[in-house]
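Only a portion of the chains appears, each positioned as in the full assembly.
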C-alpha cells in the first residue's frame, strides 16, 4: 500500500468521524433548547409569587422531561453505543445541565437528594455503562453541585418571599451534601473546581440562617411550626 | 477516612446520602486507580520507546545495522508487553474512557516502531501493520501466571491504535527522520538523506492532504513537519551542490578514505 493510499484511508475514517460529530452536535443543540425551557419554568420559583406554584411548576417540568427523553433517544442512534466516551465531550455539558434540572425538580418536590438511578430514569438512560447510554458518576455529581448553587439562591429568595423556615432546611440539606462530597477523593479536575464553589454556597446559606437567627426569625418560625 | 467521622459515624453512615456517596467514592476510586495505572504504564511505554528511538539513531554512526535492529526489536517487544497490560486493563471497558491516560505512550510507540520500520524497509508502516503486532494470544500470559484454562481459547487479546494516535506518532517520526538525515550528512552517508527527503515529502503531502479534517492536534503538527521537511530538503540540496564539484566515483572514494580517517584502528586503508 502506498503512502498516498494509506493517507486516503485515514482521511475516509476522519471524514466519517466528523459526520458523526456533526449529527451529535445537532441533537445536542435541540437538547440544550429544551433544557433552557425547563430552566425557564423552574426559574419562576425564585419569584415571590412563585413559591406557591412550586407543585404546578414541577409538573410542567416533568412534562418537558418527556421531550428530553425523546431527544436523548435520538442521540443514542447517532453513534455505536460502546463508543460513548469517544464523543462524551459533546453531550457532557448538557447532560450535567439536565441532571441539575432533574435534581432541582426532585428537591422542590420532596426536599431530598435525587439518586443517580432516579436521574437516569427521568432522562431515560442507564446507570451502568454496560447497559447502554449512561450517566457518568462525575456528571451526576456535577449536576448536583449546580443545584447546590441554585439552592443558595433559593434560600435568599425564600426570605424575600417571607418563608423563613426553608433556608434552615436548605442549610441542613447542603451541609449533608457537603459532608458527602468531603468523603470523595477528587482529583484536580473540573469536578474538584466545582466542588470548591460549594464552599461559597455553604457560606452564603450560613449567612442567611445567621440573619434569621439574630432577628429571632428562626424561633418565630419554629413557634409557628410547633402550633 | 471513614474513621474520621468519630463518634457520629453511626448517625451519619446510616444516612442514605452518605452511604450513596460512599459508593460513589468506590466507583471514583476504582476508575481513578485504573486511570493512574494506565498513566504509569503509558509513561513506561513512552520512556522505553524514546530509548528505542535513541538507540536507532546510532544507525548513522555504526558500520552494521543488523545488531542495532535486533537490539531495538528486543526493546520493542518489551514495549509491546506493556501495551498488553494496557489491553488487559481495558478488557470490557470503553477504550476512549481512558484514552487520555495512554495516548502519549501509544503515539511514542508508533513513532518508535515506524522509525524502526523505515530503517529496515525505507517505507511507512501502515496502521494495520502496527495493529497486527498488537494481537496478544491468551496462551502466553496465562501460562506464565498459571491461570486455569477457562478463559483460554481461540480469542486473542488485541489492542487497536486509533487512526489519530497513529497520525500523531507518524508526525513525530518526521522529526526523528530529520535528525537522522542531518546526522547522516554529518557522517558522510550520501544516500540516506535523499531517501529521507523523498519519504518525508510523501508524508508531508499526505498530511497536507488531510489538512484540517482531523483533530486539532494533527493540524498543529503540520508546521513542525514543514520545518523538518525544509531542513531535510536543504541538506539534500547541500549534498547535491557540493557533490557537483566532483565525479560520483571519486566521491565514494573520498568517503571511504574519510571513514578510514575516522576509524584508524580498522587499519585497512
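Here are a few things to note about the model shown:
Per-chain residue numbering starts at 1, and chain names A and B are given in the order in which the chains are listed.
Methods note: contacts are C-beta pairs under 8 Å (C-beta built on N, C-alpha and C of every residue); 3 or more make two chains touch, one makes a residue touch a chain.
The shown structure was predicted, so the numbers you read here are calculated from the model rather than taken from an experiment.
Just one of each chain type is placed here, yet the complete complex contains A x6, B x2.
Throughout what follows, only the chains that are shown with their structure count from here on.
One inter-chain figure worth recording: chain A and chain B are separated by 41 Å, centre to centre, where each centre is the mean of the chain's CA atoms. On the chain B side of its complex with chain A, the touching residues are 1, 12, 15, 17-18, 20-22, 24-25, 27-29, 32, 92, 94-97, 99, 123-124, 126-127, 163, 166-167, 199, 202-203, 205-207, 209-210, 213-214. Those residues of chain A that touch chain B in the complex are listed here as 1, 3-4, 6-11, 13-15, 18, 82-86, 88, 113, 115-116, 129-130, 137-138, 141, 176-177, 179-181, 183-187.
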